[in-house]
Structure formats: structure tokens, C-alpha cells
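Please see the structure below; I have some questions.
Heads up, one of the protein chains got dropped from this complex, but the rest are sitting where they should.
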Amino acid sequence: MPATGTVNLATARTMEFVDITAAIQQAVRDTGVADGLCVVYNPHTTAGLTINEGADPAVQADILAALQVIVPMRHPFTHQEGNSPAHIMASLMGSSVSVLVAAGRLQLGTWQKIFFCEFDGSRSRQVRWQLMVG
Amino acid sequence: MPATGTVNLATARTMEFVDITAAIQQAVRDTGVADGLCVVYNPHTTAGLTINEGADPAVQADILAALQVIVPMRHPFTHQEGNSPAHIMASLMGSSVSVLVAAGRLQLGTWQKIFFCEFDGSRSRQVRWQLMVG
Partner (left out) sequence: MPATGTVNLATARTMEFVDITAAIQQAVRDTGVADGLCVVYNPHTTAGLTINEGADPAVQADILAALQVIVPMRHPFTHQEGNSPAHIMASLMGSSVSVLVAAGRLQLGTWQKIFFCEFDGSRSRQVRWQLMVG
């Protein structure tokens, strides 16, 4: 199997977190590579990637609520499309995450999940991943 | 060609985004490496790197405007140099970006560009890049 690929997803709301951990873990396993570094990349400019707690969905809701307080939603932005807050949130979260891989498994912490962060949905989205051999 | 190098740039304003995509793409092409991961690293503590929309310059202006609302610019900070907001923005944007490379090309999304984020200019700056073979 190639050590790079794409995961497609569809978001349902304007802002939401989508847990992509299982899809990335499956892709890593399918490569047959035991040890390395998995980089997940988001090619969209109004979405991001983050790693945070997945056990209690309230954490995801709280992060999204906080971002809407942190980012000035009613500022007189100049970008005519009207989605400047989504662009700003994208840069605050970041465009990629890197996770160590050992024995074919993502070395996430006990409570960690990888989240695709939609800030301007709903949309069809994709993330790309690459597994670098360690 | 070596798979690592430096891109020099000069910033003109206190805060500005500088599109370094073409310079990084050229450096990647010059290595002759087809597939891998390009890591771009910022060695400065009052600047950062981000990937966001490059088509409409208003997006860059809006992100910079938002950062000046998000970060408390008039807080009684203790760092005597007076540029604590620039240090904070540096950590919010991050010190590196990672981009997948396929067939010698950065795998950026349609609207994405790589931006050097100046928060305490004008200055002579540099970014370092490294291409890891996939």
C-alpha cells in the first residue's frame, strides 16, 4: 500500500469537529509500516486540524464556543466573502498535525483524538495524510 | 542539491504577511526529490508561519486585524522590550508548517499559500526548510 492517501468527509454544520482518528489509524495500518511519523494535512483555508480530548463531546463544543468568543465575529472585515472568522480560526488551529507511529499504531495520548475542524460548512472536505518511515 | 536550505526575506511593516510559496516551491524543485514532506521552520520569536488563502489579499489583512483584537495590545506586560504581543502572536501561529510533496510539487490546496507572519518588523528575516524523502 502507498504511504500517502486521502480521507474524504462531509461536514453537516457551519462549525463542527469531525473525529477522523479511526480513518487515519486504518490508513496507517493499511500501509504495513510499523514505525514512523504520520502527518495529516488539511488543504482547505476555512478549516483546520487539532488534537484534543475525544472522550467527552462537551470539550469539542466548548472549544468551538470559545473560538467564537476569541475571534471577533462582528468585526468589519474586508474580505467580501464574509467568512474571515473561519480563515482566522483555520490559522489558530493550524493546517497539519503530526503523530508518532509505533507498531502500526498512532501514538496518541489516552484521551486524544484527531479532529477535522470545520469553520465554514457544511461542505465536502478532504484531508491528506503521509506516513514517513522512521 | 541538498534537501535543506534557507530563504531570506525582508519585511517592510510592523505586521505583515509575506507569501513565501514560490521560494519554497523552487527550493523543493531544485532538490530533485519527487515525493516527501517539506517542513518550513521559522527561527524568530516575534514572527510565525501559517498557511491560508492567498487569492484575496483582504484575507491576510483580516487575519492581521483579528490578531490585534484577539491579543491584548495594551496589557501591562512585563517584558521590557515592549513586543510581547508579537511573541504571543508567534506562538498562536506556530513556528513551522509541514506540506506534503508529490511529483516535486507542494501539495497545497487550491487557495492555499505559505505565509511568513511578521509581527515585529521591519526586519531582515529568514526561514529554513527541509525536504524529508517519503
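The chains carry the letters A and B, assigned in the order they are written, with residues numbered from 1 in each.
One rule holds in what follows: contacts are C-beta pairs under 8 Å (C-beta built on N, C-alpha and C of every residue); 3 or more make two chains touch, one makes a residue touch a chain.
This is a predicted model, so every value here is computed, not measured.
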| item | value |
| --- | --- |
| Residue ranges of subunit A at the interface with the undisplayed chain | 35-37, 50-53, 56, 58-59, 61-63, 65-67, 69-70, 92-94, 97-100, 102, 107-112, 132, 134 |
| Hidden partner chain, residues of subunit B it touches | 3-4, 39, 41-45, 70-72, 75, 77-81, 84-85, 87-88, 90-92, 94-96, 98, 128, 130, 132 |
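Just so it is clear, only the chains that are shown with their structure count from here on.
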| item | value |
| --- | --- |
| Subunit A-subunit B separation of Cα centroids, rounded to whole Å | 20 |
